[in-house]
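For this depiction, one protein chain was excluded, whereas all remaining protein chains were kept in their positions.
Coming up: chain A.
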Amino acid sequence: MNAPPIASTSAEQSAVPSRFDLRAALKDSFIAALIMLGLSIPILAYKTDQNGAQLFLTPRWGLVAIMCAIIFGLRLLQHAFMATRAARQALPDPHQATEPVHAEPSAYQRVSRFAIPFFLGIALAFPLLVYVVQGGLNESRYWVDLGILILTYVMLGWGLNIVVGLAGLLDLGYVAFYAVGAYSYALLSTTFGLSFWICLPLAGILAAFWGMILGFPVLRLRGDYLAIVTLAFGEIVRMVLINWTDLTNGGAGISSIPRATFFGLPFTADEGGFANTFGLEFNGMHRMIFLYYLILALALLTNFVTMRLRRLPIGRAWEALREDEIACRSLGINTTNTKLTAFAIGAMFGGFAGSFFAVRQGFVSPESFNFLESAIILAIVVMGGMGSQIGVAIAAVVLVGGPEMLRNLDFLKAVFGESFDPNEYRLLIFGMGMVAMMVWRPRGLISEREPSVVLKERKAISGSFVKEGHG
């Protein structure tokens, strides 16, 4: 347990001599490039294009040469870097907590005291900031939209964090509850004409109910098996949504879902609308800003409830369950109830987020709820350092906002040509990022823990002391 997770790469490092041996490094880099050549034949070297029913091949050996050269260069750099690092004293990574318990408040704790109000302030003032910077309501549309998207994922991440981070149950089918929430709102509002404010709690309750139904059979499962079964449930829900056309309209989805109203005032230009009542000039952005604050409030609610729950007996039972299920049971914790409440409460927030998704889009279809979505939410939780609330928020900003930023970088177009679309490579980079994260920082960005219960003073606990997801 004490072994820092980073030590796993030591096999690679010990193979490298402490002094930089150029010949060996060149030889090794050459081999790496050769392997890259092998890997890129034929997937990169030939592109299959379609001409009518006939496939034909377009050779792309230039691309292969570039890729091999890049790998050669990277490997050489890695050798040089590792040689210099080995020459220096191997200092412990200051970001990764290596000591089990710090006597003094760590850098993270000191920063977090100011960082949390700071980030919260930014989130609250975001539409105003964008309005000032962009100089107009309509100009800030893109940014507010991006903010809504990021906050949706922050909320989903916090919701899943209850299940994965606190209770240690690895759930790969979280998107099912998101889907239940979205379809609840879509069906209830289009069929019975219920308003968003009635549907929101209903969607949460329905999703929690589904969390219990899907959670009940998997109570006995742990770790990998639990992950795979929840994945199967997620896929079953999606396939039922596709195939049960009488209820869900199948793959075509449900469109023209009623918009959210400002507590009864619709965002329309006519008499009795939001703008008219408050004497403002009508602007479509009012609705967007309202949605932004709505999702911010929902996300903060998720966070608040989680933080409070952690101090209640049930929250402590979750964390105890994560550490050791057998010990829990022998100490008289009802593991069935503990697991089911974790599933239900996590699912409920997923349902809220789903309901919000439906009202924002005005359209839901099964394609929005595929496995990839689950993987992205899980990646946010893992990258945030399972269990850390602020870490999840940072990870959501990085993982969802990062690719958007990539799209805006014009110099990339200059390098790769006009037709370059970074969005195509989003998931490619995302997959590599997930692997890299696990290799370099398996405990996530914020690996330290705030203890839930303290005797005298709060001390940070190293992430290596926390078991995650044993189920």
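Observations
Please note the rule applied: a residue touches a chain if its C-beta (ideal position, glycine included) is under 8 Å from a C-beta of that chain, and two chains touch if they have at least 3 such contacts; residues count from 1.
Following the convention adopted for this analysis, contacts and distances are computed from a predicted model.
Per the UniProt record, the chain missing from the shown structure is "Branched-chain amino acid ABC transporter permease LivH", taken from the list "MrpF/PhaF family protein", "NitT/TauT family transport system ATP-binding protein", "Carbon-monoxide dehydrogenase small subunit" or "Branched-chain amino acid ABC transporter permease LivH".
Here one chain is not drawn; of A:L22, A:I35, A:I198 or A:L312, the residue touching it is A:I35.
Contact with the undisplayed chain is limited, among A:I228, A:L301 or A:I314, to A:I228.
For the chain left out of this panel, the touching residue among A:F30, A:Y46, A:F119 or A:F282 is A:Y46. Although one chain is not drawn, the whole complex shows that of A:L129, A:V240 or A:L300 it is A:V240 that touches it. In the full complex, chain A makes contact with the omitted chain through residues 3, 5, 7-9, 11-12, 35, 38-39, 41-44, 46-50, 53-57, 170, 172, 217-218, 220-221, 223-225, 227-229, 231-233, 235-236, 239-240, 242-243, 326, 371-372, 375, 378-379, 382, 424-425, 427-428, 430-435, 437-439, 442-443, 467-470.
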